[in-house]
Every structure is written in C-alpha cells, then in structure tokens.
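Removed from the display is one protein chain of the complex; every other protein chain stays in position.
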Amino acid sequence: MVKFDYFEPKSVEQACAFLERHADEAKLIAGGTALLIWMRMMLLNPHVVVSLARIPGFDSISFDPKDGLRIKAGARHRDIELDPAVREHYPLLYETFRKVAQPRIRNMGTIGGNLCQGDPLTDPGASLIAMDAEITLTSSKAKRTLPLEKFFVDYYQTDLRPGEILIEIRVPLPARPLGWAHIKFLPRSQEDFATVGVALVLRGNALGKRRRSCAAKRSPMIESGRWRRWPRMKSIPWMTTAAPPITNVT
Amino acid sequence: MKRKITLTVNGKEQELEIEPNRLLLHVLREEIGLTGTKEGCSIGVCGACSVIVDGRLVSSCLTLAAGCEGRDIETIEGLAKDGNLHPLQQAFIEYGGFQCGICTPGQIMAAKALLDENPKPTADEVKEWMSGNLCRCTGYYKILESVMAVVNNKISPDFQFRKREQQAKIQSLDVYKPVAKTD
Amino acid sequence: MKRTINLTINEEAFEAEAEPRLLLSYFLRERAGLTGTHIGCVIGECGACTVLLDGRLVKSCLLFAVQADGRKVLTIEGLAKNGALHPIQEAFVQQYGLQCGYCTPGMVLASYSLLRDNLNPTEEEIRKALGGNLCMCTGYVQIVESVKAAAKKLQQS
Partner (left out) sequence: MAKAEKFSVVGQRVQRVDGFDKVTGESKYIADIILPGMLLGKILRSPYPHARILRIDTSKAEHLRGVRAVVTAEDTLKRPWGAFFADQYILSVGKARYVGEEVAAVAAVDLDVAEEALALIDVEWEPLPAVFDAEEAMKAGAPLVHDDKKRNIAVTLDIERGNIQRAFAESDIIVEDTFQSAPQWHCSIETIGSVAEYASSGKYTIYMNSQTLFNARYRIAAALGVPETDIRIIQSAVGGGFGGKSCDDNNALVAAILARKAGKPVKVINSREEEFLAGCRPRVFMKIDVKLGFKKDGRIRAKHIRIIADNGAYSAKAPAITGVAAMRHDTCYKYSDVKTQAYLVYTNKIPTGAFRGFGNPSAEWAVEQAIDIGAHELGIDPMEIARINAAESGYVSPHGNRVTSCELKQCLDMTEKMMDWKKKRADKKPNTGLGLACTVHVSGKRHFGDYDGSSATIKINEDGKALILSGEGEIGQGVHTAMCQIAAEELGVRVEDVEISKADTDLTTFCLGAFASRLTYISGNAVKNAASNVKQQLFQQASEMLEANADDLISHGGRIFVKGAEGKFVTVADAARARLFRHNGAPIVGSGSFDADSVLPDKTRFGNESGAYNYGVQAAQVEVDRETGQVKVLQYVIASDCGTVIYPIGAEGQVEGGFAQGIGYALIEGLQFDEGRPVNPNFSDYRIPSMRDLPPLTHAFADSYEPTGPFGAKGLGELNMDPTAAVISNAIFDAVGVRIKTLPITPEKVLKALTEKG
C-alpha cells in the first residue's frame, strides 16, 4: 500500500471540502472492506484518504410512516439488518441485508460504500432498486437526489461525480399488501458472491393474481436487479424456471 | 506522516505512532506484539484476523489502525484471565475444535462476538455467524460442537488443562533416599 | 517525545524513532537488531557494549541514542567483510582469546581501536588499552596473546 495522509472530518461539509481540495488524489473510506483490498493490491493508490467514520449521525437510520426509511450512507449493513423499523416495514431489506456476506463483513461495510463501489456482485443494490430507493448526493457545490437505478452505470461504474459524497438513501414506505422475495444463486460455496441475485416485489393488485403465477411474473409491477447490470426489468422470461416461490406476504 | 493514536487493547491503553496506511492487524502483531491475531487471506474472506472493535466483530486486515483511535479492541490474548481459559477456549480443547490452530483465534473471537450478542444461539445461527471463518483442517463439525457446548453449558466445571500442577512440591535432592512406598 | 534518529551503522544508513532517554546500546540491539553489542553492567564499567562512534571507542551504555544522531557507528557486526573475519577476529579464534564470548565483541573493538593507532603495541599498552573491558573467563592472558597475534597479522598485511 502506498503512504497516504489520513483525515477524519467531523461533518459532511468538512468532508466535501477535503474532497474538493484533494480532487484527484483523495479517496473516501467508510467500512473499508472493498477499498482496502484494492489499495493493498495497488489497484488504487490515493495520496489522501478521507474517513467518514467520525461524522456524527452519518450512520443513523430513521423511519417515518409518511417519509419512509432514511438510511444515512455510513450505516453498516448490520445496522440495517438489526433495525426494528427495517424488520417491520421493509422485510425484503431485512432479508437482503441479513444475507450480505457474513456478520463480520456486515459489521464493517457500509451501505454508502457498497452502492458507490458499484459492484454488481453484491446484494443490496437489487433490493433497494426494487423498493424504489432514491439517493442523495452532495458536494461542496450542490446537492442532488436521484433514483438509485439511475446511479448504476456499469460494472463498478456509478454516476458519482468528482467531489460528491453519497449521504443518504431514502426508501419509500411500500404499499400493503406486499409480496417480495430475494434470492441469490450460489453455485459453489454459501460464502461466494452470487452468480445471480434477484429481488422481487409484488404490490397491491398483482398479489391477487399471484396464483396465476406465470402472469404474475410478467406483471409490470415486478422489478429486479441482476448480475452485471442493474436493469429494472419489465419482463423477465429468464426467470420462469428459477423464480422463487412468492410466499412472503406482509 | 505518522499519526499518534491511542487504542485500548484488551483493557490496556496503548499509545502508538503509526503511518496511516498501517492495518490494525499489522499494528497488533508488529507494534503491540500480539501475534495471536493471524493473517490468512489478506482480503477479509477467511476470518483468521477477526478481532472485536467497540463490541463489533471485524476483520483486522481490512481495518486501518488510524481509524481505531480511541476504540476498544479485544483480541484472543485478552480472553484468558489469570491463566483461566474463557469457556470458549476450554470448549475448543475439550471438543477438539481445532487441529492446526491457525484459524482458532479468529474462530474463538467470532464465537465470542456472537455469544456476547446472543448467548443462546441455535446451531443454525452459529453456522450462519461462523461461516465467514474458514478452517481447512476440521471440516467445522467440532468447531460447531465446541461453540454449542458453551451455549448448552456442556463444558466441564472442573476443567484443568492436562492436569498441570500449580503448586508442585519439588523433591529435595540431597535428602533423597530411594525406598518403596505403600498405600 | 520521540525523536527520529538518523545515523550510519556499519556503513549503512539507519533511521528509527526513540525516546531521548534510550541508551545507544539498547538502540543498537532493539531498534537496529544488532545484538552483537552486549549489555554487561550499564554503568560503563565492563565494556561489553563497546562500539566505535565516529571512529572513537565509546561505551554505548553511557550514551543516549540521540547523541549518535547524524554520526557513524561501528559495531562488531561491521568488522567481518563478505564472510571473511577481520584479522583481529581471526586472532581471537586462533589464540583462544575467548571462552563464553560475551565480552568478546567489546574486546575485539577495543583491540581494533588500539591497533589502528599502534600496530606494534607492548603488552603493557595492550593491557592498558583493554583495561576498560572486563572478562571473567579467560584471565586475560590469551586475550593479550590474541591482540599480539592480531598485530602481527596486520603488520604482515
């Protein structure tokens, strides 16, 4: 690993200022589970590392019935998994986050870091897209909010612009009843990255047709995320054999 | 540019000056001399470097030491108190939860983090929790058995490692007279 | 407050941090890993920790490492070159100038300092030059013989 300067800003504004100042040579670190591997492999060699770990409230999760779920980018996967509101109102997210890697990595990796890495092999993206999540990004110049699915561009490529920090993920409260599933296909070890991850949401009237399962699968209400790309699929013929049983209704 | 940091490691404060690119794993091993924490894969997969930071189980190979300023770190060396093994350590011996032992500090720290959070996990919960700690020797059956032995309180109450005598009387040599004894 | 100490040890640059109170002898052993410099008394009496600082014979237990900052140190490890012993080392081996060997690095360096200035010392001069180096094993006779033999070797070369 190269030598670098290390900063721990105490506010998002400060962090943005650091990013601005060290434009090309700085990297943000949150959980570090991906960044440090790349740095150890000398694939990334930043001269400045800005840690977001000491920004007060940057890991908070809050829920409001009208506003939905607001997850600050510094929340760790395990914080989300263990959050009572997530468990109660967003069972799909609970099921997804409890399956991310294993507890040690969930204790470290943050949702913001995960999304910004743009790694299609990881689990949260698909479920959050399926739940209509939107994200807020900020820089010292501007703040913007966009749907998560627009954020993902390609393998390891996102719409994150220079100087920007992902600060929040908002997930609207889903309509009830809600049918949902998240599965990932692990051909080798249970610890592997998924070959395919599928998140599926059925809302409102689509649920009534659930018994006509094939029809339900073609319903425009179904959304999913898929390996290597992040499409919000309107129809998913490839799933006709591997679809999970939609048994979870809340 | 080196930074000064203070870590609390197994209850003891440690003041260190380190480069920001140093990993917690290497600082524990090389600066503090706690070599119980092992490096296996260097990429957070195998869990041999598992330690507990502020109550959370983490991979010390993916943790910058600089980010641990002021944090409380537990390593395998902090588990046994006054030569008395932690119940998990005892269970791993009694139930054969290791062979070569290189993954064992990580396995035990992972199990400790679980039991701290959930003292009565089911076997499936243990499996799910521990699955990120790889072992190439045991096939895991005895690791699971060891952890479940602690959960189900099946470790011996009067465990003494290899019956070591703590207060052996050393026979004086100059008064030694060989004779047969009787019961 | 720790200080960064830069010095040359056996012709190699070396840098390490140390508290100002750290003695040069410990610095050499623990920071530089050169354990040939031995600790005998830590009050400058025994000479087991003898090294050369900028060419002058010193007892490294009577110096702080910071005092060696920017200077040149020669330790016993710097004497043999490319696996070949220095003639003084050879002489100590051949003339049985050692038993346990603990004082030997200091003895050798003291002899080195002597013979550098005086290639033909008398026994008295040898005993005087090595007077600050204590040995509990040999009774010094063979040490003196070793230094004499070393002087001869050096004269010939």
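Note that the chains are named A, B and C in the order they appear, and that numbering of residues resets to 1 at the start of each chain.
In this text, a contact is a pair of C-beta atoms (placed from the backbone, for glycine too) under 8 Å apart; a residue touches a chain by one contact, two chains touch by 3 or more.
All figures in this text were calculated on a predicted structure; none of them were measured in a lab.
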### Query
Which one, B:34, B:57 or B:115, makes contact with the chain that was left out?
B:34
### Summary
Filtering B:7, B:24, B:64 or B:103 for touch with the omitted chain leaves B:103
### Message
Touching the absent chain: which residues on chain B qualify?
### Response
29, 34-43, 45-46, 48, 75-77, 79-80, 85, 88-90, 92-96, 98-105, 108, 127-128, 130-144, 161-164, 168, 170-171, 173, 176, 178-183
### Query
Can you name the residues of chain C that touch the chain not displayed here?
12-13, 29-30, 32-35, 77, 80, 83, 85
### Query
What chain A residues would touch the chain not displayed?
1, 185, 187-193, 241-242
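Note that in this section only the chains that are shown with their structure count from here on.
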#### Entry: Interchain centroid distance [CA atoms averaged], chain A/chain C, Å
64
### Task
Could you give the separation in Å between the centres of chain B and chain C, each centre being the mean of its C-alpha atoms?
44
#### Entry: Distance from chain B to chain A - Cα centre to Cα centre, in angstrom
33
### Sequence positions of chain C contacting 2 or more other chains
none
### Query
What residues of chain A sit close enough to touch chain B in their complex?
1-6, 8, 29, 32-33, 36-37, 39-40, 49, 51, 53, 78, 101-105, 107-108, 190-191
### Task
Note which residues of chain B are touching chain A in the complex, please.
1, 3, 19-21, 23, 42-45, 47, 50, 56-59, 61-64, 66-67, 69, 110, 113-114, 128-129, 131-134
